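For this depiction, one protein chain was excluded, whereas all remaining protein chains were kept in their positions.
Up next, chain A:
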Amino acid sequence: MVLTIKEFSQIVADFTGKKMVSCPICGPKLSICCTLLSIWGIVMLSLMGVFFQIHSAALFEDIPFDEAEFHNSSMHFTDYVHKQYEKTALNCFIAAGIYLLFFFFSCTQQRMNAKASYEMS
């Protein structure tokens, strides 16, 4: 994980053509908060994705159910529900991916802040 963060920060540095230390966007507290939030998001959203994927009954209320669409599609009820389950699962996986990117972002922010405060003292 550390290596990937390093790589990522290297990529960002190459892309922007700037030194990483130059200017963090978030403060130290905000970046820690964001890191924790994104860890939570990654774990929870991917787990939810898995549970949607296996058609977990407890999540039945959380799938979109459009009656008009169901009647038009002339699908079997179970098939339609399973399709919706998988659609929601995909949403969750994508959201987890977004949080993964966000995690890298906030991690680099945090490292920048740590570096800055280290240089200060």
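Here is the rule we use: contacts are C-beta pairs under 8 Å (C-beta built on N, C-alpha and C of every residue); 3 or more make two chains touch, one makes a residue touch a chain; residues count from 1.
Assume contacts and distances are computed from a predicted model.
Enquirer: Which choice in "Transmembrane protein 138", "dolichyl-diphosphooligosaccharide--protein glycotransferase", "V-type proton ATPase subunit a" or "Mannan polymerase II complex ANP1 subunit" gives the name that UniProt lists for the one chain left out?
Expert: The UniProt record for the chain left out of view names it "V-type proton ATPase subunit a".
Enquirer: Out of A:30, A:59 or A:114, which is the one that touches the chain we can't see?
Expert: A:59
Enquirer: Since one chain isn't shown, list which residues of chain A touch it in the complete complex.
Expert: 37, 40-41, 44-45, 56-59, 61-66, 69, 87-88, 90-92, 94-95, 98-99, 102
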